[in-house]
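Every protein chain but one is kept in place in this view of the complex.
In this document, chain identifiers A and B correspond to the written order of the chains, with residue numbering beginning at 1 in each.
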Amino acid sequence: MNLVDIVFYFFAVIIVASAAVVVLSKNIMYSAFSLLFTFFGVAGIYVLLNADFIAVTQLMIYIGGILVLIIFGVMLTTKITGLEMKTGITGKAQYAIGGLSTLVLGGTLIYVFNSTSWFKSPSVPTTSTVEAIGASLLTNYLLPFEAASVLLLLAMIGAALIARRK
Amino acid sequence: MNPEQLKILGSSFLGDLLKSVNLFYPETALVVTFLLAILVDLFTRNRPSCKMSGYVSLIGFFVTAIFLCNSPQGMSFAGTYAVDAFSIFFKWIVLITSFVIIVFSFFSKELFGEERQMGEYYTLIVGMTFGMFLLSGATNLILIYLAIETMSMSSYILAGYTKEIKRASEASLKYVIYGATSSGIMIYGISLLFGLTGSLNLSGINAYLAGNNVNHITLLISGIMIIAGIGYKISAVPFHFWTPDVYEGAPVTITAYLSVASKAAGFAILIRLLNSAFTIHAAGDTINTAWSVMKNVDWTMIIAVLSVLSMTLGNFVAVWQTNVKRLLAYSSIAHAGYILMGVAVMNYTGVSAIMIYLAIYMFMNLGAFFVVMIIANHIDSEDLEDYQGIGYRSPWLGVAMTIFMVSLTGLPPTAGFIGKLYVFTAVLNSGMYWLAVIGVLNSVVSLYYYVKVFRNMFLRGAEKANQPIELSLTVKVILIALIIPNIALGIWFGGLVNWANASAAMILK
Partner (left out) sequence: MNEILWLLLIFGIKAIIIISFVMLCAAAFVYLERKISAVIQNRIGPNRVGPFGLLQPFADVLKLFLKEDIVPKNANRFYHSLAPIITLGVAFSVFAIIPFASYLKIGDRVIHMGIAPNINIGFLFVLAMTSVGVYGITLAGWSSNNKYSLLGGLRSAAQMISYELAMGLAVISILLMSQDLTLTGIVEAQKGLKWNIFLQPLAFIIFLTSSFAETNRSPFDLPEAEPELVGGYNTEYSGMKFGMFFLAEYANMAAASAIISLLFLGGWNFPFIYEWLGFANGSVELVLVQLLVFLAKMLFMVFFFIWTRWSIPRFRYDQLMNLGWKILLPLGLLNILVTGIILMYI
């Protein structure tokens, strides 16, 4: 067990534990805040993989954008309308079914991940990921990049439309 | 990467880019239309229910059509996007449907009833068209995902466009939740496939799979996950749960749009994925070339099972429906099943049959939904019960609906028969007799509920004949325009068949 492994397991434990809280917590606010730690853990894994740009993007977009909006939504609806936002009471049957399917799915995934010989690209020592990402976005992935901008514009129009009163 | 390397990379890419731009005119026209529609809407904002951006969209579609006619063919954007005869065929289906849907919208009381801002409606339709164009040509997994998202994102909002109507909002919400789940599953599948092959371009995946021995179970799982995402778009069972609710809740125009255009685009990408990624190719495919599908996963069986499930569930559940939109929703699930039969045979004859089927399906389904919309405009109902006597109150609507229903059933001399004929022939030729038998049995079942519509319109409620429904001239013209292809393609189908045959084998790798 070298240092990288230790760091990896540290982040992995954070991710899994906080993700479990997200799913299992009855209070939706706890779920939302635990998601914060999940995202942090994922960002940590990215750093470990030398993908610093992705890691920071993860922080900025997921933590700085999406999660804030989730928390906003929850806070505005619970405190201002006085509605308690709790997930429904889970019965024993649901626990059983949920647990069983989690086990089956988890087991399959673990089996698949361990038994598969994944594609390994030759490892290239990278100093700067940002330039490489920028270059690919404007050459090989130009079309997806531009398509994404249309997609985002559409989503913005749609969001404005839904938010509009009439 | 130092500046010098970047410069070399840039200049090597420039040639490809210039070539790509030439191939990309139709899509560029759509994006320009999209932006223009927003701008025009901004300037005509203070006049609600103004159709200005609708007209802009129609003009834009027309320009796109001109570009599409003269489109050259080839791979573009570093192999992420294929412009080939196959995708152009599907683009025509999408484009015609979008055009017709915008024309339909002008007559919708549901949309124009309230003082509603309609600008975004047209904008979103244009955006969705762009997404479907991309989808029919995408050869890169990321582009496929983005195209599907572009298409879905617009359709989520369009489904709930009449947001003060509760069932529309409900439909939209359900659509979003199912959609988010399915695209999550799909992107997971994509990541597994990428992990296996180390490539995002379909050609790269194909090359790796052909040259290396990969783990079958992982490939199977990732394939099923990706197919689940596409299956959601074409509403194949068991990914169909959203379909009835969304079709019922959404405005009729959008229901029609979803049932035709997004289904066609979904099939385009399904076929392309199976052909480009999972089939071993020799140079120069023609319509008679047999696909040598990679043996590591039994794709044929997976698709065939989906097909049987979709047909059977769609048809049998449709029998119990009392709401016409819901009935047509299940009918569209069943049709997805028929079309999947054509995919399951995995050869170019099958692909050609699918293309013929989809082109015809476009006319009959659009027609049926147009009648549903006009009837809803007058009687404010989509219940089958309320259709009693429509045949007497407006023979126009009655006759038109009957023709569309006959066509949907697939009886001669309508176009629907030709579509079914080609699909079943393709299935029989490939020796999957059991599949053909199930298909035929299903068609018999479908006759029951299509006839039910006819029965309610003509054999019941003759006493309502004294409350006639007056149709305007334009509506009549549109009805005729939709009836003509339904009959004509049933008699003179040679042109369409030739076009489909010529396009089917032209899938660029």
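Here are a few things to note about the model shown:
We adopt the following convention: a contact is a pair of C-beta atoms (placed from the backbone, for glycine too) under 8 Å apart; a residue touches a chain by one contact, two chains touch by 3 or more.
Predicted model only: the values in this text are computed from it and were never measured.
Shown chains touched by the hidden one, complex as a whole: A. Considering A:63, A:112 or A:162, the position touching the chain not shown turns out to be A:63 (whole complex). In the full complex, chain A contacts the hidden chain through residues 3, 29, 33, 36, 52-53, 55-57, 59-60, 63-65, 68, 71-72, 75-76, 79, 127-130.
Throughout what follows, only the chains that are shown with their structure count from here on.
Residues 108, 111-112, 115-121, 128, 131-132, 135, 138-144, 147-148, 150-151, 153-155, 157-158, 161-162, 164, 166 of chain A touch chain B in their complex. Chain B makes touch with chain A in their complex at residues 1, 6, 9-10, 13, 17, 20, 31, 34, 38, 76-78, 80-81, 115-117, 120, 123-124, 127, 130-131, 134, 140, 142-143, 146-147, 149-150, 153-154, 156-157, 160-161, 163, 192, 194-198, 208, 214-215, 217-218, 221.
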